[in-house]
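All protein chains but one are shown in place.
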Amino acid sequence: MDLKQILNELGKLKSDTYGKDFLLTTEKTEDELKYVGGLAEVLKEFHKQSKSFRLFDSGLGISIFRDNSTRTRFSFASAANAVGLGLSELDEVKSQIAHGETVRETANMISFLAEIIGIRDDMYLGEGNKYMREVSDAVAEGYEKGVLHRRPNVINLQCDIDHPTQSMADLLKLKDYFGSFENLKGKKLAMTWAYSPSYGKPLSVPQGIITLMTRFGMEVSLAYPEGYNLIPEIEADVKKNNPNFKIVNSMEDAFKDADVVYPKSWAPFEVMKQRTQLLMNKDKNGLAELEKHCLANNAKFKNWECDADKMKLTKKGEALYMHCLPADITDVSCKEGEVSKEVFEKYRIHTYHEASYKPFVIAAMILASRFKNPEAELLKRI
Amino acid sequence: MDLKQILNELGKLKSDTYGKDFLLTTEKTEDELKYVGGLAEVLKEFHKQSKSFRLFDSGLGISIFRDNSTRTRFSFASAANAVGLGLSELDEVKSQIAHGETVRETANMISFLAEIIGIRDDMYLGEGNKYMREVSDAVAEGYEKGVLHRRPNVINLQCDIDHPTQSMADLLKLKDYFGSFENLKGKKLAMTWAYSPSYGKPLSVPQGIITLMTRFGMEVSLAYPEGYNLIPEIEADVKKNNPNFKIVNSMEDAFKDADVVYPKSWAPFEVMKQRTQLLMNKDKNGLAELEKHCLANNAKFKNWECDADKMKLTKKGEALYMHCLPADITDVSCKEGEVSKEVFEKYRIHTYHEASYKPFVIAAMILASRFKNPEAELLKRI
Partner (left out) sequence: MDLKQILNELGKLKSDTYGKDFLLTTEKTEDELKYVGGLAEVLKEFHKQSKSFRLFDSGLGISIFRDNSTRTRFSFASAANAVGLGLSELDEVKSQIAHGETVRETANMISFLAEIIGIRDDMYLGEGNKYMREVSDAVAEGYEKGVLHRRPNVINLQCDIDHPTQSMADLLKLKDYFGSFENLKGKKLAMTWAYSPSYGKPLSVPQGIITLMTRFGMEVSLAYPEGYNLIPEIEADVKKNNPNFKIVNSMEDAFKDADVVYPKSWAPFEVMKQRTQLLMNKDKNGLAELEKHCLANNAKFKNWECDADKMKLTKKGEALYMHCLPADITDVSCKEGEVSKEVFEKYRIHTYHEASYKPFVIAAMILASRFKNPEAELLKRI
């Protein structure tokens, strides 16, 4: 990897990421996605070679997690540390947020020395991404009115719509696997629902994958049992922009001749909508009822498991298996799950490698939003 | 702002803050308060200009929060990070403190590489400040006996008596607003009780304001409904030292011709005393009873709201509204509260700006206590 050449080429891309949030990949141009992705690859190589990319002297990287997380939490912590920021987690139980503070005020109160705010809020359909924009607007106002010396940028660590740090990591894994962005064109990717004994998993990963990978020329099939659709507007948008994108109702159909398969459970859009309403109303009985109903419905589709037989349908029987982890593995983490033990074990290291891009993607998003020309700063360190 | 000149002038003040705790503003001379305040202003400007004031190579900044907090927690985290310390929070649930350790021992056990200990302990009247002194005495002994290489200093992040990081931030806001410390002389400040649907708020903010602002020549009126007095000794001390200080029993009286108003709820001293006793006895029924009684009493004073009509009584109807945040805002965070939506919104950015001083005040307190001549170190960085 010729770091100098890569950094010089990154500098030539028409990328306008400085001072900008990273909330949805659809809001970024192809050049910007390539810029952030290229930066992430460079940072990964820097780390491998023990070269420092600690471009900040000090400052806070704030994370707000409104849902559980191990890997994204550690990815953000790792990225913040590597670029030179101190990590501060906003724990909504410990803090006074429970006591009626408005988002607007809190966002400013925690940001006097902040550079970046990473947010995970994927529980409520129609709310997560909205909350991120509220935080962003609040610190923008604080900056304009002279309260904040700098305007921290917001990074989406998973919302109801998209999971850009995951999909960008997945994109870099695919680029590495097939050799280049160019080589992704025409490759077939099956993004399919899969059975899981749990329910209520967010839609952000499949939505993120179908929107991002089609833009890089992949032929994406989205497969799910009837009724398990994603947010209708997102499906429609992807269809409009990509004549090759199709939706099918069988895992087998999607797997046929696929170069890549991404089998993963999610809750139907309609269920997520009802669940959001019930959660907001704190309707415990309603939630229990919905869960029961939904699990019963899921159980009809236990054959939506990625097993060795289905893998045989893929290109030469050797498609790349992907997952954002943790997967529900049959006979390992559950009795019946998304993927058979055999298939998962064959691709386990690939899934770890896929995940390994995430901290560097986040670090790249931080540097791309907070420095005018991070590639120039990095060139000085080679 | 001529940083060089300011730093040179700070160096001339007779300030003896090196190696000293910051527990009460009343224990500091006027020069020392000006020194810490001036340092905070310089650090704020450093941050604005992206100049580093990371004077520590490493070391821990420890925070002990015995009450909820968002803004002070983040202010301390921000300050520790900016001066180069790693943040470690002592979480009394996770740790073994619950298992009978003495304060003395724990204070030393956590301090082997500590530089500063920030403590918030404002729940128990007669206990919070005492606890801070116990911690301070313990690490002083550890240092004297050779157990600790350095004696970490203690910073009061709010106790039962004072809230010096808040009142110092407020002082700097006032200095900025009126142009100089000199201009504060003779300005009228109304520190008044205000209605809130909650109860049990600490007395430290009003106590901190009346003690500090009178020392800078402000004419302070303290207003509260009968029975809602502060710690009697503090009221008496302020009165003794400041013939212009007065206590009135009406918000309107206090607001008349005021240059600054600071309407804020607190619990009556007698209630806090009873509450402390009940908390210590873990008397849940007693606490519920007291809360009920106290809320009922509060409700008699719902007209103690800072609204547009009352603001008209102030100097040209344009007094500066201050609050330590979060405020109980009528129709925003509660049905009836300390301040009307209209008044709060007019001064909202001012209250954010007021709060923006706090991380730099804490950073200044850290540097002033841990470096012999921080101003000399900072001069080298200009």
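Before moving on, here are some points about what is shown:
All chains are identified by letter, namely A and B, in their written order; residue positions are counted from 1 within each chain.
Convention: contacts are C-beta pairs under 8 Å (C-beta built on N, C-alpha and C of every residue); 3 or more make two chains touch, one makes a residue touch a chain.
Worth saying up front: this structure is predicted, and the values here are computed from it rather than measured.
Shown as candidates are B:106, B:153, B:167 or B:298; the residue that touches the absent chain is B:106.
Against the chain not displayed here, subunit A makes contact via residues 47-48, 52, 54, 65, 68-71, 73-75, 77-82, 84, 86-87, 325-326, 328, 332-334, 349, 352-353, 355-356, 358-359. Contact residues of subunit B toward the unshown chain are 57-60, 86, 88, 90, 94-97, 99-102, 105-106, 108-110, 112-114, 142, 145-149.
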